[in-house]
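This is the structure I have questions about; it appears just below.
A single protein chain has been omitted from the complex, and every remaining protein chain is retained in its original position.
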Amino acid sequence: MITTMTMAKALNEGLRRAMELDPKVLLMGEDIGKLGGVFRITDGLQKDFGQDRVIDTPLAESAIVGTAVGLAIRGYRAVCEMQFDGFVFPAFDQIVSQVAKLHKRSDGVYTMGLVIRLPFQGGIGAIEHHSESPEAYFAHTPGLRVVSCSTPNDAYWMIQQAIRSDDPIIFCEPKSRYWEKGEVDLDNPPRGLYDAVVRREGTDVTVVGYGSSVKTMLRAAETAAAEGTSLEVIDLRGVAPIDFATLTASLNKTGRLIAVQEAPRTASIGSEIVAELTERCFYSMRAPGVRVAGYHVPYPPARIEEEYRPSVERILDAVDRVMDFEG
Amino acid sequence: MITTMTMAKALNEGLRRAMELDPKVLLMGEDIGKLGGVFRITDGLQKDFGQDRVIDTPLAESAIVGTAVGLAIRGYRAVCEMQFDGFVFPAFDQIVSQVAKLHKRSDGVYTMGLVIRLPFQGGIGAIEHHSESPEAYFAHTPGLRVVSCSTPNDAYWMIQQAIRSDDPIIFCEPKSRYWEKGEVDLDNPPRGLYDAVVRREGTDVTVVGYGSSVKTMLRAAETAAAEGTSLEVIDLRGVAPIDFATLTASLNKTGRLIAVQEAPRTASIGSEIVAELTERCFYSMRAPGVRVAGYHVPYPPARIEEEYRPSVERILDAVDRVMDFEG
Amino acid sequence: MIDEELVQLLTPEGERVTHPEYASTLNGEQILSMYRDMVIVRRLCNESTSLQRQGQLALWAPMQGQEGAQIGAGRALQPMDFTFPTYREHGIAWCRGVPPENVLRLFRAVSTGGWDPQKYRHHVPTIVLGNQVLNAVGYAMGVQRDGANEAVLTFFGDGASSQGDVLEAFVWASSFNTPVVFFCQNNQFGISTPSSTQSKVPLFRRARGFGFPGVRVDGNDLLACYEVTKAALENARAGGGPTMIEAYTYRMGAHTTSDDPTRYRVDAEVEVWKHRDPIERIKALLVREYQTRPAAFEAIAQEAEAFALKLRDDVLAMGRPDPLSMFENAYSETHPLIEEGRREMTELMAAGGAH
Partner (left out) sequence: MIDEELVQLLTPEGERVTHPEYASTLNGEQILSMYRDMVIVRRLCNESTSLQRQGQLALWAPMQGQEGAQIGAGRALQPMDFTFPTYREHGIAWCRGVPPENVLRLFRAVSTGGWDPQKYRHHVPTIVLGNQVLNAVGYAMGVQRDGANEAVLTFFGDGASSQGDVLEAFVWASSFNTPVVFFCQNNQFGISTPSSTQSKVPLFRRARGFGFPGVRVDGNDLLACYEVTKAALENARAGGGPTMIEAYTYRMGAHTTSDDPTRYRVDAEVEVWKHRDPIERIKALLVREYQTRPAAFEAIAQEAEAFALKLRDDVLAMGRPDPLSMFENAYSETHPLIEEGRREMTELMAAGGAH
């Protein structure tokens, strides 16, 4: 069955389905029960699955993740909601020191099949600490996996795939897209959890990003097309590991690369994409890979956040640079 | 005056000098007073400067950094010792949310002139959590700066420069080099805190790294020289920001780049160096930049750590790859 | 609300009660002036809520119901003391002299701070729950080292009381005997989370286990909040170390303008607390004991209206910041990525709409 819904609703339905299929799946977080979460992603789930499976926790992120680890040891699959990206940092120690390492430290006896849901990126006019893009911290950490959805259909399926995975997954949800609608195919999962997907085919420049950037890249591609440049837009989906096969195929065709992200540029996903693809496609490249990223400043007040986030303008500016490149 | 001492002693002397020059400088950390720190970096300082300036703290890293922030607001300059790299993570939230942002949030009223000393990298045969390389997390975070020393002379001067800086600095000390001796010029600071330095000149390949890797790179350069390949070895010193001018000059000469680090490769300092230099030196490059890094696994048990850390062998293997590159 | 452990100097009806340890030291003039503060900060909250509804603010965190706690605590401060607020201490900001429109800069999303924290001796708002409590203890360690006769007052909520940072701050304050007062406004809720999720026993009891006193005060009783805070600050300045104050109160409004409290609490409860309104309580006292005339109240109400009008004007006058300002004060010293970003943005703005 194909039906239309928002990404928020798709996540809600995906969580519901996962809970129906596996009684070991639990949800944990601040205000996720009665309130249904500040974004209502868990709306109605406590009513239907009870307080023991949809757990309104005390306000302490280290404890949310730290107890999820214990629950994983006991055979449960906890899906932890961080209320906002900026509030994952109190849990950073548990994530890096325990979540990422316990499968190894137990010689494979424990599986850390837990998911940390992270409403991330900006664009909703929020006050500070509510618009961060911390994915690079997690991608850099061996033992973790990171994914991001950009459509309701992916949201519905990827959250279920993430919950089924025996590895710990940081699940990044582009909060500015929560209320956008799209078709969801309730019967057929689209593809593997880490597979990148070409959202628009093109021949001149490979433009790759994830989460909220996907829509911005598609808009840029439209304008660029009107101006005579053909962009191939790739939605990364798997942020760690990255599906380099799909990217390589595209870059070998276009010879030009732009990596887009809201996170700051230094030591980021964009750095990784450019560095790795340059190694893989050196002789195909007609210009160096270029990154369009958040500036190297604390996330600014929301009134000027659109100047901070990669915009259509900034992507097109990068397109000009790679198209006109002379060295 | 030029004198010979270990890096540990040089740091100790640098701290002592900083405390003598500025009564607002305080040291804080676990076991740094009576014990002088587990690496004895602060040996004797509590005796000479008292318990109010060399503070033995309760065992809580978030509190060490969180109170250092308050001390900075009050006009003090706290130098916080994290006992080992793996124990900085409980403080991660305070570092990312407060240390990195308060200068901005106070519209420049506060200066966050604090230093977080981090004995980092492996190679001392320690048990787990004692050999981590977390520098990329901090380099990725706007508002922070990251440096690393590789010689006693740099240790002596850089710690003083870092303490004098009005910006917060993550000061990474390669613990495996603490006991190696070198000359320290007590009168003349060598150069700017973030300036990269060419440790060995060469013509074929630029090899860049920091901390403990510098010595490994120099060893590799010797072997390579014997085999007829000339490596230019650059000690980064400034990990964030990176001195790209020095790197660019070298790469434009050699045309080949190897970035070396113990940290895992994904979204790392090495990724940043390769991505940025490829953009800056595209047409000079005869081969894609290559990274020699820790593998994407939790730091292994120490008995096999030398297979994890970038070795002379692995650097030379990378040299072969960039020298023989055919695309 | 009969609770032996609760310090109260005034009943909800505005009648005085005695307490073995605390006596009210305020005269009628002072009480009237604090009444005025309460009315004005409530008006500030109402106006800000409308401003948000009209799209002029990105968000607002109202504090109606907590005026007794905040004006009580805020007026107990000495000028040289330093305060560390959350995002909801508008009453404290008022007492510290922060220009009220500056308080709204964060919520208008034109700033991530809002005022000069050194000038007003009032730290910028901290949103990450609990962070500021450790910062406050550190500041107090500085006060100690300076040998200054100052105290530090830091705020957090019942929800934040579960955060490791707050609890570590208790350890440190006790260990170093710092001149800090922990002021916890237990307004009964995190967002939707009731305070019973954070603790099965009254929060103030925690302090004792860390080695310093905890006091529970009726947070809707201005007089009690004032005296309890004043005593704790004096004790801190005198070298007596930390105190934790739990001000037992109620958030009459929503958590923020994004919140829908009907999802997690019943009207009847809100009604009960309306009868404990901290402002009405003081008004009753002023009428009964100091024969304050309607005209005096009327004058304050008019002042509050004028205040609100000016606030509105000031807020509407706050323009969009220059996007280039994001590069200012990211660092104290020069940084190549800041220079580069500034250059890039300037060029983009100059090229503006090339596509």
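Labels for the chains are A, B and C, by order of writing; each one numbers its residues from 1.
Quick note on the criterion: a contact is a pair of C-beta atoms (placed from the backbone, for glycine too) under 8 Å apart; a residue touches a chain by one contact, two chains touch by 3 or more.
Just so we're clear, the structure is a prediction, and the values are computed from it rather than from any experiment.
From the options C:120, C:210, C:273 or C:297, the residue with contact to the chain not on display is C:210. Checked against the full complex, the candidates C:8, C:111 or C:198 give a single residue touching the omitted chain, namely C:198.
Residues of chain B in touch with the missing chain: 30-31, 33-36, 38, 56-60, 62-63, 86-87, 89-90, 125-130, 223-224, 227, 265-266, 295-298, 300-304, 307-308, 312-314, 316-317. Chain A residues in contact with the hidden partner, per the touch definition given at the top, are 26, 52, 57-58, 60, 62-63, 66-76, 78, 90, 93-94, 97-98, 101-113, 142-143, 145, 165-167, 241, 244. Of the residues in chain C, those that touch the hidden partner chain are 162-165, 167-168, 171, 174-175, 197-201, 205-211, 214.
Here is the rule we go by: only the chains that are shown with their structure count from here on.
The central chain of the assembly on a C-alpha centroid basis is A. Centroid analysis (C-alpha atoms only) places B farthest from chain C. Chain C has its Cα centroid 41 Å from the Cα centroid of chain B. A straight line joining the Cα centres of chain A and chain B is 30 Å long. Counting partner chains per residue, chain C shows two or more touched chains at residues 111-112, 128, 164-165, 330, 335, 337.
For chain A, residues touching at least two other chains, in rising order: 86, 89-90, 128-129, 266, 295-298.
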